[in-house]
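Shown here: the complex without one of its protein chains, the others still in place.
Note that the chains take the letters A and B in the order they are written out, and that residue 1 is the start of every chain.
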Amino acid sequence: MSLLRIRNLSVDFATASGPFRAVDSVDIDVDTGEILAIVGESGSGKSVSMLALMGLLPWTATITADEMMFDGHDLSKLGPAARRRIVGKDLAMIFQEPMSSLNPCFTVGWQIKEALRFHLGLDRAARHARAIELFEQVGIPAPEKRLSAFPHQMSGGMNQRVMIAMAISCRPKLLIADEPTTALDVTIQAQILDLLTGLRKETGMGLVLITHDMGVVAETAERVSVQYAGQKIEEQPVADLFATPHHPYTAALLDALPERATEKKLPTIPGVVPGQFDRPAGCLFSPRCKFADALCRATPPKPQGRDLGLARCHYPLNTDERAAS
Amino acid sequence: MTETAAAAVTETARPNRLREFWYYFRENRGAVIGLWVFAVFVFCAALGPWIAPHDPTQQFREYTLLPPAWQTGGSWEFILGTDPLGRDMLSRLIVGARYSFFVGVVVVSIAASGGILIGLIAGFSPTWLDAIIMRIMDIILAFPSLLLALVLVAILGPSLTNAMIAIAIVLQPHYVRLTRASVLSEKQKDYVTSARVAGAGLVRLMFVTVLPNCLAPIIVQGALSFSTAILDAAALGFLGMGAQPPTPEWGTMLAEAREFILRAWWVVTFPGLAILVTVLAINLMGDGLRDALDPKLKRS
Partner (left out) sequence: MLKYLASRLLTFIPTFIGVTLISFSFIRALPGDPIVVMAGERGLSEERYAELVKQFGFDRPVYVQFWEYLTGVLQGDLGNSFVTKKPVWDEFFALFPATLELSICAMIFAVALGLPAGVIAAVNRGKFFDRALMSTALVGYSMPIFWWALLLIIVFSGNLGWTPVSGRIDLVYYFPNATGFMLIDSLVSGQKGAFASAVRHLILPTIVLGTIPLAVIARQTRSAMLEVLGEDYIRTARAKGMPPGRINGIHALRNALIPVVTVIGLSVGTLLAGAILTETIFSWPGIGKWMVDSIFRRDYPVVQGGLLLIAVMVMIVNLTVDVLYGVINPKIRKR
């Protein structure tokens, strides 16, 4: 049985100019100890689906799902109090901006011990010992001293380590990392990714990595789900995805990688992700797709079979039929 | 929330600024109610003597301290009753609107024009001059506003005109601070640099390039100080340092009515209610203006 199983998740935001669908019937599965990467441009709804799972969306959001099973509990059917016993303990999340994700008015030690007190009920001394142990585990030097530091006294990389320490403090079964390296220096990025994959190996937790960086995906992930404009458009194991992308959007993303460039000029995908006011009638990618025809513009495609990476496309790439014809 | 923000950016046809402003303003029900009440207030201020049923200073000697019409002993000729000298309350209230309106308009124009000018100068001047100007404003702000106004009126002599001057002086530092703060933040922006590179002179830079972009908070402050001015002028009138009797200014009316407070509730209640409703309406409008003009507070 998989650790996380989400079926047909949709999220709508009530905005001043009408409802906006940020996530559109997405399915997500994560097995114990697996690394799943969710990839997409800004505005593709990849963070929103995970925030919906955590119950962190603002009141303007409406969440609907057939199923949101985590570790044997259906989160969509749990009450707020029961949900809080899982969120932060077995299900943890770290965010993109380490500097603003920590409370500026409290020491990092206070913030990490708070979680230990609530979820594990440790006493003072045990909390202190565990906090030091966690800081060592995430590679923070002089942990004893750092516990009494305020977030603004530390660097972004250190703060992200604090966030990770806080997230793994109760030994979660699944850790969601929402673009954990985007706001950091390039040299720090690799350290944080190594830390996350290392922790996964040590603790056996599942890891969901939300990113827009295909390089990060190639290095760390085992399975990849590609999102576009709120829809999951393709999902494959990482090696297969890089070798035989089925959706034109995935292919275009891969072509835009500098390592794969064959020409002098880097290919780009023209246009932007459709927003609230310019959602196309047919396939959401059709305005930017070089293969699109009348069918694509008129009818939204259904996902293909597993063998074709569940690609949401009328004309998936790299199929035997296409090669034959 | 990055998702929705991105969606807003790709919005194809942006409504124009005034339309957008009105859209947000209209959404705030309180602000619209405030606008209507304010319209009635302006109407009374403009046409007071023509719509009032009686002359506000005429004394009906045989009808002193008449209660409002719906109470026993009241008369429909004097709907809100009469004061101790037999003057019609309703007429005095209607005509009194113009004094408050006048106070608000004059005080806000003096305080705002002076304050904006000084604030612009402070924002564009070298550090030492800026420091001197801001210290002077700190000094004025160290005195409680009503006390300073009271002392200024004592120097100038008690009258409505002097009360307005005093209140304008007291309110003006707020405009200076506000204008300077927005000038300093706008000055950092690229469009100012590009205007400077294009060869715009200092005066053009101050009034044409920067000032229009600082206006939103100043307009909101204008609405708020309009109501402060009305309150302070009424308070001065109440203390006998503003408009002098028999002027039907609302604060002065309250002062005259004070000794009858336990005998005739209506002479005390109605002038204060008029002040409260007017100030409330203006503050409601001010809140609506702020929400509509300040993009930071716009709902996501």
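Everything below uses one rule, namely that a contact is a pair of C-beta atoms (placed from the backbone, for glycine too) under 8 Å apart; a residue touches a chain by one contact, two chains touch by 3 or more.
All values reported here derive from a predicted model rather than from experimental measurement.
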Identified contact with the non-displayed chain, of B:42, B:85, B:136 or B:192: B:136
Of A:89, A:130 or A:212, the residue in touch with the unshown chain: A:89
Sole contact to the chain not displayed, among B:146, B:192, B:206 or B:219: B:146
Interface with the undisplayed chain - residues on chain B: 30, 135-136, 138-139, 141-148, 150-151, 154-155, 157, 227, 231, 234-235, 238-241, 251, 254, 258, 261-262, 265, 268-269, 271-273, 275-276, 279-280, 282-284, 287
For chain A, residues in touch with the removed chain: 54-56, 58, 80-81, 84-89, 92-93, 95, 97, 100-106, 114-115, 118-119, 150, 152-153, 163, 166-167
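Please note the rule applied: only the chains that are shown with their structure count from here on.
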Inter-chain centre distance, chain A versus chain B - centres from mean C-alpha coordinates, in Å: 51
